Each structure stands twice: as structure tokens, then as C-alpha cells.
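Removed: one protein chain of the complex. Kept in place: all other protein chains.
So, chain A:
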Amino acid sequence: MMGTIDLDQCDPDFVKDLAGEPGGGNISACFTCRTCVASCPISAINREFNPARIIRMALYGLKEEILKSDFIWLCSTCYACQERCPQGVSITEFMTLLKNMAIREGHAPAGIRAQLKLVKGEGRIYPIDDFDNKKRNKAGLPPLPTSCEAIKELF
């Protein structure tokens, strides 16, 4: 994380781009009380993840630095920050928006990309095979389909 801000790195349109998307509209209401940081189970363990700082970086237009970062992926989407924000900033939704934007720009951890491919290809994160159905049958549970046609029509 940089100590000083390089203004040449700032994208003044970033805040406007964010404002047009769900979760990005109300970040300018943040008055840096840091209730989000104090509530965050991840910040407590890894100081690299700091929701208040990410909001501030976004407001400064540090688009590239945010979207290329590893830290945005550390948000566990627990909603502790969003529930407690006195300014009503949808912090968890904002983090989800940043992750979505990062992927659109080609930056995403391999694990996230793999999940996306699996769900959009198979319709399930753990596709069911005959062996699963055998185990289900043994436990007295009904069988589930081993393939999903609708997913191919949807995507």
C-alpha cells in the first residue's frame, strides 16, 4: 500500500462510474469514522484489508490500484460493516462491485475464476455424479440430476 498519493494515477471518472452501479452510489457519504474497520473480522487479522481506506482510495479515483489489488478479494461479505455504518454506505455491496469491476478488467484470483466457470458451465458448484447419487441412495436421500440442460440455455 502506497504512503503518498500519486495524482497522475487518479482517474477522476472512477467515482462517476461507480455511482452508476449498484453499491457504488453512496460511498461519498463516508465520513471516515472507521466503524467498518473496527467491525471487520478480516481487518482484525490482516491490516492490508481496510474498508475505510478502500472507500477513500475510490473517492480519490485510484482505480487501477484498487482493481489490481489482492486486498479487495479478502472481503468475506459478512455485512458487519454495512449493518453498522452510521452513514448508510452499502460497504459490502460496494466491495462486491469492485470485485465485479476487477474481473471485467481481467484481474481475478484463480479460485474465483474457477468457481465462475463451474457454475456457469454446470449449474452447480459441486456437480452431482453417479457416485454422489449412490451415496445419497445409501443415506436414504432422493437422487439428483447429473447434468443440467437449462444452464446451457441461460448462458
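We adopt the following convention: a contact is a pair of C-beta atoms (placed from the backbone, for glycine too) under 8 Å apart; a residue touches a chain by one contact, two chains touch by 3 or more; residues count from 1.
Everything that follows uses one rule, which is that contacts and distances are computed from a predicted model.
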Complex member absent from the view - protein name from UniProt, among "Dihydropyrimidine dehydrogenase", "Spore maturation protein B", "Cysteine-rich domain-containing protein" or "Protocatechuate 3,4-dioxygenase subunit beta": "Cysteine-rich domain-containing protein"
Residues of chain A in contact with the chain not shown: 22, 41-42, 44-46, 73-80, 82-83, 92, 96-97, 99-100, 103, 108-109, 111-116, 119-120, 123-126, 128, 132, 135-136, 139-142, 144-145, 148, 150-151, 153-155
